[in-house]
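With one protein chain removed, the remaining protein chains of the complex are shown where they sit.
Labels run A and B following the written order; every chain starts at residue 1.
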Amino acid sequence: MFEVLIFATLNGLVTGLLLFMLASGLTLIFSMMGVLNFAHASFYMLGAYFAYSISLYTGFWPALILAPVLVGVLGALIERYGLRRVHKSGHVAELVFTFGLAFLIEETVQFFWGRATKDYRSPDILDFPLFTLFGQNFPAYKAFMIFISIAIFIALYFVLTRTRIGIIIQAAITHPHTVGNLGHNVPMIFMAVFGVGTGLAGLAGVIAGPVLTTFPGMAVVLGSIVFVIVVIGGLGSLAGALVASLLIGLLQSYAIASDVGMPDLLNWLGVSFERDHPLNDIWRLTLPQIAPILPYLLLVLVLIFRPSGLFGKRES
Amino acid sequence: MFKYAVWIIFALALLLLPQVFSSLLGISILSQMTIAIVFALSYNMLLGQGGMLSFGHAVYFGLGGFMAVHALLGIEEGDYFFSVTLIPLVGGLFGLLAAIFIGSFSTHKAGTVFAMISLGVGELIAASSLILVSFFGGEAGVSGDRTYGPTFFGYDFAQHLEVYYLAAAWMFVATLAMYLFTQTPAGRMANAVRDNPERAEFIGYSARRVRLISFVMAGFFAGIAGGLFAVNYEILTEQNLNAATSGNVLLMAYIGGLGFFIGPIVGAVVLTLVNSVLSHYTDLWMLYLGIMFVLTVMFLPSGLTGFLMMHRTPWHLGKMHLLVKPYILTAIPGAVFALSLLAMVEMAHSFETELVFLGATLNSDGIMSWTLLMAIALVAYVALRRSLPRLREAWAQANAIDRGDQS
Partner (left out) sequence: MSLLQLQGLSKQFGNTKIIRDVNLEIKQGEKHAIIGPNGAGKSTLFHLISGRYSVSAGSIMFKGTPIHNRKPFEIARLGLARSFQVTNIFPLLSVFENVRCALLWSMDYRYSFWQLLGKAKALNTRTEELLEEIGLHLRRNLPAGELAYAEQRALELGIAIASGAEMILLDEPVAGMSHTEAKNAVALINKVTAGKTLIMVEHDMSIVFDMADRISVLVYGEIIASDVPSKIRGNARVQEAYLGEVVQEGDDA
């Protein structure tokens, strides 16, 4: 029981930090530009695929640096030539654009790389168990993922709060016009933030690809969860996104690890149902089964009862 | 008078089209279109008319459809005895119920919150559909048979043509109903709430109530579309509830044009054609669909109908002729450019070395084909860029009101 808890917690941490890498970029973009980037997880996917292709020539480590940069540059270009143009047509058009973009990126990936899962592997140097507890291995690669995630966040925090450009970005997030009037090139800042946000997503893809498998559906799998996180944490709050990411990561991890289900609950209550009772499907539900839909359930509940999320600012 | 004429022509077209496109494929596509039209129009009640962007509209389509299939099974097994012609209504009513329930908590706000809730609910229900096997049938879905129950004037709907006429009749009624809704207080206030929810409140209307009404109506008509789907295909699966279907109807409404009532009709027709016809010619049709979608959002945000309607002023001013030559000078290089790119994409994708594209045989291994295409693309692109200023000028002229003599 104890070892299940430890591994579930560690796995939850890995997932949670990964989700935060995605959610932080999304939050930055939303705070600054007011648009929820539906294609955010698609950049995650691109990161994985770019890294895969690059690693075929150069191995894992150069890919780790190059791929996120490529994704970030692509993101910046999309902002400059795509999103900025759509901005004039209004809020709905922006959302629809990013939605269409997600679709387009998925199809493009399939065009270039095909539909099969790619054999994108973690580097051999990290291919050993970091420690073994009660017979279960914890791969070093996962520890590496945790390490990289935390390192990136520290760097991000440092840049945002201690450097000049970071302070300008913080200001531009809430008062773009004022910042513009002070002589800063706000459109350039937008482009940069979008690029960095998508680059972060790409980085998440680079390190998650080997673990979560690299296939054309990987954006869809993670995409919705990232929105859930951003909403639960509160649209526009980085701290909220962090808390929500870890929460969801751990929650899912525990749900999958435990084998508890409705039957256990019903047994405990001393209730049982016949085999072909129409709602039998519900009574036979186990936690691992509903683990994938837990985030959505949480999303809907939060949006109903506390639309501003845990830490978010009220909708204007 | 003009208004009635439009509906009469519409009804006549519905009656006569299957005579023109009488092949099995033709009728199948026509049936598909009728279903898509009802679905897309119901979606536009939310988006174009109500300003509510939903990513989960397939839920009402799917739920209505599933209930309809169960009703079909009920008729087949003799539990119920009513005509198959009423099945779409079953779908509609179930869609209505679902919309009342879900609308009760999702219509408090429009905007991003609404979109997110719709996404969450959509995913929730789609995921649940694989778990609740007794109603949704799991991966295989639920199938039925439409040929049971009392016949309708002797028709048992075994024939595809009969099903088409049933669907067309329902579509006509549904379209008329949805159109008339836009002329009612609830329909007009939906527009007002879309434009300015705050001001709508200050003139005495609860924005939330107005949205809820639109939402419930949209769910009803989406359920009817689902019911029509059930009668036509006799099977519903999880796919009919999922995000892809929700995305598809968004596409239809957007490409057609959100700002006009017939927009979604145009979008539904175009997209049904694209989905069914294009897929025969190329594997990459979904990629092209994606490109088309993004390009539409970027360059034609008011959709195809919006684009056509932009020509109202030149039309009224009698200046359309000014645009003919510039359009040709832009369209031809544009088309050549697009087609040459298309050819290159197809060549890159195909596994055969020889590819037939528009009657010409291309060799994807040969340098000749590639250089030729690239040269064509380049020339076309240059011609396209060159023609744009002239088009802009012609457009300005065509829209300018002659002031006559002003001394």
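Simple rule for what comes next: a residue touches a chain if its C-beta (ideal position, glycine included) is under 8 Å from a C-beta of that chain, and two chains touch if they have at least 3 such contacts.
All of these numbers come straight from a predicted model, not from anything done at the bench.
Counting contacts over the entire complex, the absent chain touches B.
Per the touch definition above, the residue from B:A11, B:A169 or B:A186 contacting the chain not shown is B:A186. In the full complex, chain B contacts the hidden chain through residues 180-181, 183-189, 191-192, 194-196, 198-207, 209-210, 213, 217, 259.
The rule is short, and it goes like this: only the chains that are shown with their structure count from here on.
The centroid of the Cα atoms in chain A and the matching centroid in chain B are 31 Å apart. Every residue of chain A that touches chain B in the complex is listed here, in rising order: 36, 82, 85-86, 89, 91-93, 95-97, 99-101, 103-104, 106-108, 110-111, 220, 224, 227-228, 231, 235, 278-282, 285, 289-290, 292-293, 296-297, 299-300, 303-304, 307, 315. Taken together, the chain B residues at the contact with chain A in this complex read 47, 51, 53, 55, 105-106, 108-109, 111-113, 115-117, 119-121, 123-124, 127-128, 131-135, 243, 247, 250-251, 254, 284, 286-287, 289-291, 293-294, 297-298, 301, 345, 349.
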